[in-house]
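Mind having a look at this structure? Questions to follow.
Removed: one protein chain of the complex. Kept in place: all other protein chains.
For subunit A:
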Amino acid sequence: MAGSRVDCKVVLLGKAYGGKTSLVERYLHDRFNAEMPYQNTIGAAFGAKRVEVDGKLVTLGIWDTAGSERYEAMSKIYYRGAKAAVVCYDLTDDASFERAKFWVKELNDNEEACKVYLCGTKLDLVQENRKARKVDYHMTTDYADEIHAEVIETSSKTGFNVSELFEKVAEGFARDPANRQTVQISSSGPQYPSTSFNKGAENFQVTEQGKSRGGCCS
């Protein structure tokens, strides 16, 4: 994949209307537009941001995927080779957490090296009205322990915990010895080597061609 300009591929997964796009908008552009009507993502949108971890620069390439089920069969395109997955669920929608569990399983089955971060969204709604909470915090942490993931609850509206989430992702990546060669010293210019990422992608292609996924109904 010549020209990829990313060290750490991060993929956002989760049910439609779960707040993935708002999360990315807040993180990349620090904006949140409450007036804008809901727009479902088509396919996936890509954005990149450079962050500094322990004096080293890491470029996060963030894939904001569509939540609609019809992309499920193609979701591999988006999450393969990902170093981290932010699996989002809407704190006011218990079904969205079930969907999150589906994605965790999918990642565990296909992308073992991918670190999972469970991200509860729309925290502001729950803080406004306790009764709106449909996903219990302790239940999510219990589940996270089980799958060796981290839980973080965010609000894209207020910005609470959003950059913290992505900092965690970047730190998790940079401090993982497996990724040492891709992380560079911040003074060495704007080249973004991405060797390990490339290898991963190539390996995947081989297996991918072997088994074609058929329909997506179960």
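Note that a residue touches a chain if its C-beta (ideal position, glycine included) is under 8 Å from a C-beta of that chain, and two chains touch if they have at least 3 such contacts; residues count from 1.
Operating definition for what follows: contacts and distances are computed from a predicted model.
Q: Which choice in "Ribosomal protein S5 domain 2-type protein", "COP9 signalosome complex subunit 1", "Vacuolar fusion protein MON1 homolog" or "LAQU0S06e04764g1_1" gives the name that UniProt lists for the one chain left out?
A: "Vacuolar fusion protein MON1 homolog"
Q: Could you tell which one of A:66, A:135, A:152 or A:165 touches the chain left off the display?
A: A:66
Q: Which of A:98, A:136 or A:164 touches the chain that is not shown?
A: Checking each option in A:98, A:136 or A:164, the one touching the absent chain turns out to be A:98.
Q: Going by the touch rule given at the top, which residues of subunit A touch the chain that is not shown?
A: Residues touching the hidden chain, for subunit A, are 1-6, 15-17, 21, 24-25, 29, 39-47, 64, 66-71, 73-74, 77-78, 95, 98-99, 102, 201, 205, 214-217.
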